[in-house]
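A protein chain is absent from this complex, but the other protein chains hold their places.
So, chain A:
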Amino acid sequence: MQSTTNRRVFSKEEWEKKLSQVQVDRRDLNLLVMNYLVVEGYKDAAEKFSEETGLDPGVDLKSIAERMAIRTAVQRGEIDKAVELVNDVNPLILDSNPSLFFHLQLQKLIELIRQGDIEQALKFAQEELAPKGEENPSFLEELERVMALLAFEDRTSSPVGYLLQQSQRQKTASELNQAILTSLAQEKDPRLPSLLKTLLWAQEQLKSKAIFPEMDITTGVLSDPPKE
């Protein structure tokens, strides 16, 4: 069926019929799930999933436990502990990655500011971070952004208040997690998000050529095709 704009129109029934003809291997699905659990560090879930599906996780689950301990430490704001744990896994990770190490130290500075230990924060910024900022203009910019927190009474509502949110800890934790995975020669990005991105992009591209029921990626449910 053709629309008035010459785009092909698919009804929901027609679309669902076409989808049902596509074969997807269960093993491939399981691999995707396992990949996500391993990369994101869900050790217990990966273990259980491995037991139930018979799939080999492909990595040492103990290494997942180590990564998760590090991630948890960052998410709790325990940066010194996270650094110690990373150095136990592989001390070269931080030593060979000045940018990552700087971001961890910045996170430590944020935690000191969050705790209200301003004197310690200033001392830490002066002794540890300022010298690095002098060597690298991009580091200096990031340091200045964090130091801007000190200029506001109500830090959480300030323009740089986002630095105090959990999402900032999450960002630092993810960066660290990826570096650890890279050092272990493992994939640092799970495949599932890429797959979803491809799906969304393909739907956008197809919209210019056809009218069809779009899939909501959060629910997996097909909507009714839009009317022209």
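Operating definition for what follows: contacts are C-beta pairs under 8 Å (C-beta built on N, C-alpha and C of every residue); 3 or more make two chains touch, one makes a residue touch a chain; residues count from 1.
Throughout what follows, contacts and distances are computed from a predicted model.
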Protein name as given in UniProt for the chain not displayed, "Armadillo repeat-containing protein 8", "U3 small nucleolar RNA-associated protein 14", "Transcription factor GRAS" or "PTHB1 protein": "Armadillo repeat-containing protein 8"
Identified contact with the non-displayed chain, of A:91, A:116, A:193 or A:226: A:91
Residues belonging to chain A that touch the chain removed from view: 58, 83-84, 87-88, 90-92, 94-96, 98, 101-102, 105, 185
